[in-house]
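One protein chain is absent from this view; the other protein chains keep their places.
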Amino acid sequence: MPDTKQSPLIPASALADHATPSSAWIVLNNVIWDVTDFLPAHPGGAAVIMQYLGRDATAAYNEVHSESLVSRHLDSSKRIGLLDPDTLDAEWTALNAPPSSTTAAPPILKSTKPPLDAILNMHDFAAAAEATYSPKAWAFYSGAANDCLTHAANLVAWRDILLRPRVLTGVRNVSTKTRVLGADFSVPFFWAPTALARMAHPEGEKAIARGLAARGSSLCLSTNSSFSLQEVVAELPRDYPVMYQLYVNKDRAVTEAHLRGIAKLRPRAIVVTVDLPVVGKREADERIKTDVAIASADNLQQKVEPGKKVGGLARATGGFIDADLRWEDLAWLRGITDIPLFLKGIQSAADARRAYEAGCAGIYLSNHGGRAVDTAQPAIIVLLEIQAQCAWVLERMEVFVDGGVRRGTDVLKAMCLGASAVFLGRPFLYAVGYGQEGVEHAVDLLRDELETAMQMCGITELGQAHPGLVNTALVEGRVMREEGHPFARKIVRARL
Amino acid sequence: MPDTKQSPLIPASALADHATPSSAWIVLNNVIWDVTDFLPAHPGGAAVIMQYLGRDATAAYNEVHSESLVSRHLDSSKRIGLLDPDTLDAEWTALNAPPSSTTAAPPILKSTKPPLDAILNMHDFAAAAEATYSPKAWAFYSGAANDCLTHAANLVAWRDILLRPRVLTGVRNVSTKTRVLGADFSVPFFWAPTALARMAHPEGEKAIARGLAARGSSLCLSTNSSFSLQEVVAELPRDYPVMYQLYVNKDRAVTEAHLRGIAKLRPRAIVVTVDLPVVGKREADERIKTDVAIASADNLQQKVEPGKKVGGLARATGGFIDADLRWEDLAWLRGITDIPLFLKGIQSAADARRAYEAGCAGIYLSNHGGRAVDTAQPAIIVLLEIQAQCAWVLERMEVFVDGGVRRGTDVLKAMCLGASAVFLGRPFLYAVGYGQEGVEHAVDLLRDELETAMQMCGITELGQAHPGLVNTALVEGRVMREEGHPFARKIVRARL
Amino acid sequence: MPDTKQSPLIPASALADHATPSSAWIVLNNVIWDVTDFLPAHPGGAAVIMQYLGRDATAAYNEVHSESLVSRHLDSSKRIGLLDPDTLDAEWTALNAPPSSTTAAPPILKSTKPPLDAILNMHDFAAAAEATYSPKAWAFYSGAANDCLTHAANLVAWRDILLRPRVLTGVRNVSTKTRVLGADFSVPFFWAPTALARMAHPEGEKAIARGLAARGSSLCLSTNSSFSLQEVVAELPRDYPVMYQLYVNKDRAVTEAHLRGIAKLRPRAIVVTVDLPVVGKREADERIKTDVAIASADNLQQKVEPGKKVGGLARATGGFIDADLRWEDLAWLRGITDIPLFLKGIQSAADARRAYEAGCAGIYLSNHGGRAVDTAQPAIIVLLEIQAQCAWVLERMEVFVDGGVRRGTDVLKAMCLGASAVFLGRPFLYAVGYGQEGVEHAVDLLRDELETAMQMCGITELGQAHPGLVNTALVEGRVMREEGHPFARKIVRARL
Partner (left out) sequence: MPDTKQSPLIPASALADHATPSSAWIVLNNVIWDVTDFLPAHPGGAAVIMQYLGRDATAAYNEVHSESLVSRHLDSSKRIGLLDPDTLDAEWTALNAPPSSTTAAPPILKSTKPPLDAILNMHDFAAAAEATYSPKAWAFYSGAANDCLTHAANLVAWRDILLRPRVLTGVRNVSTKTRVLGADFSVPFFWAPTALARMAHPEGEKAIARGLAARGSSLCLSTNSSFSLQEVVAELPRDYPVMYQLYVNKDRAVTEAHLRGIAKLRPRAIVVTVDLPVVGKREADERIKTDVAIASADNLQQKVEPGKKVGGLARATGGFIDADLRWEDLAWLRGITDIPLFLKGIQSAADARRAYEAGCAGIYLSNHGGRAVDTAQPAIIVLLEIQAQCAWVLERMEVFVDGGVRRGTDVLKAMCLGASAVFLGRPFLYAVGYGQEGVEHAVDLLRDELETAMQMCGITELGQAHPGLVNTALVEGRVMREEGHPFARKIVRARL
């Protein structure tokens, strides 16, 4: 809770005069803030805030942010005072009744949520989340780009790789211990950076982090997380190894300041997302879009431009991303901090090679869970492409993989084919519906599946995983073996 | 509205004597025309008119034609006069009540038609059209040949090509500008020639053309359009670049006169359709066939011949096409006008090469939206066949592609693989259900999708598209790499 | 009607003494026959007759046989006399009430049978047949072996071959004329030999033959036809070219006599079926099996043997086939008649070559419509196997193909790939539900489809069909390119 001692009490009636972009006040957890200057810099876009000018934005804010976040973005000069509770009349209450679409998730019907020990796998967690999360949260978490073809392909690709178990190797004592990022973990799988976990559970990323650490796993926290990295690491044992995902802001100074702050917390890696220069169209999300766009356009007396992009929560929260980030900018980032730099969203062997040449510590093969460009090839296909074209990359960098991982066998296959670690996004967002305990159960289930798969394939340590244990015959036909297109040499288009 | 000043008033009773092929009058928008000589030359076939001899054909005519069309096909000597409104008794009214199947679309139930801003993609437009268009219009637009296998394959082929995005190239400013046909457009996609847009909206092609031009796109107008090219260009800015699709008439003199008239309007290309020497069987269309054939056979006292082809609207409107057009006839066409000649319906590398040798300015790969011969290979397969067999064609001619394009990613894939421009047919027929505004929204959606796909793949101009951005591994197995069949050299059939 | 003048009248009560295998009488169309000696020679097996010993078998007989058939198999000495109509008391009537399962098809509900001109393709005929035929007839006609996988594969294989149309070749005048078997036909497709057409229509094969001949097609009559070849040719113009399908009987003398009789009618080919040495298990058929087996076992006081094969109509009618027919027996057949010999059921390139070496005039690639061994490869795959391994066979013999042909495009593809003619079985069994007119309509539809496909592919005569018009990329991966298995040279099984 912010310190409220020295604050003047402001009557509710005073807010009416500060409900325009040129003088913009909002109420958050009883504190009145002046957001006039902050409006264009809001990572989630100005429109989200604008509909609350001169009003109480607490419900919408708390749904996705920790209470403390605002005081780190706005200095005390922007803190106008406390809303005087004795001045809240019926008019104010009516004005500030949150629209139904921004209220918290409806009360969970206990009858539809199975007990945790009836959850046997990641699919069960997804079913429980679909049954109990708010439609907006489910749409935001589960959605993917356009026709969701890449999202589906991610899931299928793992299934189409078969196992070739070896027998009689002695597998009583099996270990899933993994050394990555210079640290030791109990398992080789981690939480992929995903935004706004507070929509799933009030403790959001904090509960996820505690659950993962309790089981020897870890997370890569999203720039768009509900809780800040500082808040999250405060939940963990001292120096517990974590990663931080970074979107570079259009205002490079913002990113620079932000990164310097992050660096003080010494995450083991800065994972720069490079596959989302703009936010794609996630149609499930957009179909549930709030009245944000319309409301804010009304407030601003703006006309909706012909051809302008409207979007749901995903686009709203991605508007600040710098679409102009380039390979040469990596030097700038590396000048800010010496924390190892990873690139997330590598989708071709050519870029894998280039990342190595650019001095990255590692790469993270991902198509953003099918949320970036639809029909992008699955990460496991990219991994095979790398092996076919430049396998030496796998010896010289750590290579992370995500997308569609749902089973311990999926994890094992990725390790056999050269991944250093595997990430899961949605499954932990669904597990945290049960709080920390749900996350721990998810790790337990996956580790059990992985251990069993390792034993049945005849290995006892992940270092023994090798390509000979998988049958990739079905998926090899989907891999481009050469960097260029096989027809490329024949095409000399005049316009090129 | 035709000028009616000098017209005599004709009593309704006079029409009864002109209800036979040897003296054939019909009423169109209150004007009585003598169509005796025109009957065999009607592009839609004589049968369609014959059921209205001595009667009022206005409803059926207006459903598919502009009011002005008749006065351009029939000179004033055929204009008998005006129907005297004071002579229309109950008998006449009963006789001329339009059969239900030829009335205009039933009133649209507003509840089933979503608001335009709820339309997020081309699929939504199709769903809206299916819910609101007349069964006849929907069957005619949506139908394809026989088992609709090629129609389905067209859609799937794009989905089976995957993207290989490149990252960190700096993509803030993206442009979909396209130069084709010597003109500059805002986007690389256009409206494919499709017939009879007036069944979708009273303004038909006029609304589509205005909407496209407002967004920097354009169209290739069909010979079978509801409005003439003259009417359409009148809606557009002066000299706005358009194309014209041509079916060559069995009566070459008709085509020659028609083409000379068209040439005066200076379209940028004459696109001769070559994949439909006869009209295929579109069974959805035929199941909703009107009573035209039966009615006209009754009127003519004809017996339906054994084995004769009966058909729906598609076959009725295609009966005039010359099935005997040959490569050597292209010289004749090029003698009529110097407007660049394109061939639409090229479906093999061999014919692509031959079109170049025949002096065409370009080719248009198409299987008529699956409406010509069923199980024909998709256009994108033909494009890959051209690359495998004679990629040089792509350097020397403009190459258009259509069939199954529904997403910006589809457009990008076509451009990566060498297309100069991409065409969509049905989606704009469905969008125009919302009038010009619907068409503009369709372009906006597609351009947004295309821009996003380009940015996410790491390019900012279409000239940067190249085959290395696509993974065609899945579809290459469907391409014939050699002109002949791999077995062809082994087969020496005695009968050949 | 058989001549009944000189026949004595026999009282119904006399039959009770002739109801055992050692003295077996039955009544057929009021005539009493002694079938004691004929029982073991009945092509449909003794069991079918045995349940009617001492009873009236007319209903069951007429359902599948012509009335005249019996008098050709049994000489006049077996004709006991006429059943005296004045002796038919209530007991007799009760005894001879046909069981419901052997009565004719239930009255057709007109509402479920569409009018013939609403039938647009072969699928429509099948739907009409399913709705109107007796369950027994539908199961017998539509069924296939075991899991019906080959039946499904037959249909799919045609669809997976794509067309590569050529344009601008001038296709106004198209002809489907075909010369095969030394005769000229209007179309290249014929009726495949299928059994017992009388279950579909009282005129059975007679109506089919008349309909085909009226349209310039023809048929290959089955040994198991309801009407004899003599009866069928009597319906056709003099010397109209037909084929005859032959199953070789376990009693070679029966076949020899039968074939000599057939030869007098001069069919253009004797088509010996070689893919059905025993009758396979058609489970749909067996699930509807009549009480034949049980009833006859009861009558004979037989015990059903452990492990004995029981079956439906298919197995009942196939019991007489000689499973021991060998290549060397072909000389014997050729010694009986000089009519050209074809082998039906060739399923490998090796056997195609061997048929040529054995002096056959042609081969007929077939898997018996999926009714022989399930998971056998489709005929079109065999055709491609022949092209890959011994394409010269196609130059030296006529090659027929059947299995899954439903569209004119299927016919065209077969011709492009080297077939001399194409056969359809089930579609004509379904068309004849409408009598001769239905068969004519079926030919009209298929010819229309074929003509349209030819024109759209750029050819005007079937002699112009060639492999370059088809894209077989998808199905070539299903073809064994070498006679042996690619692994065969590596396997030296000890037991071989």
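The chains carry the letters A, B and C, assigned in the order they are written, with residues numbered from 1 in each.
Everything below uses one rule, namely that a residue touches a chain if its C-beta (ideal position, glycine included) is under 8 Å from a C-beta of that chain, and two chains touch if they have at least 3 such contacts.
A quick note: this is a predicted structure, and the numbers were derived from the prediction, not measured.
Although it is not drawn here, the omitted chain touches the following shown chains in the complete assembly: A, C.
Annotation: of A:S7, A:N121 or A:T337, A:N121 touches the absent chain (contact as defined above). Residues touching the missing chain, restricted to chain C, are 146-147, 149, 153, 274-278, 280-281, 283, 286-287, 306-307, 309-310, 322-327, 329-330, 343, 345-348, 350-351, 367, 372-377, 381, 477-480, 483-488, 490-496 (touch as defined at the top).
Residues of chain A in touch with the missing chain: 117-118, 120-121, 159, 161-172, 215, 384, 387-388, 391, 394-395, 407, 409, 418, 440, 443-444, 447-449, 451-453, 455-457, 463, 466-468, 470-474, 476-477.
FYI, only the chains that are shown with their structure count from here on.
Of all residue numbers that take part in the contact between chain A and chain B, under half occur on both sides, making this a different-residue interface.
Centre to centre, using the average C-alpha position, chain A and chain B are separated by 46 Å. Residues of chain A found to touch two or more other chains are absent.
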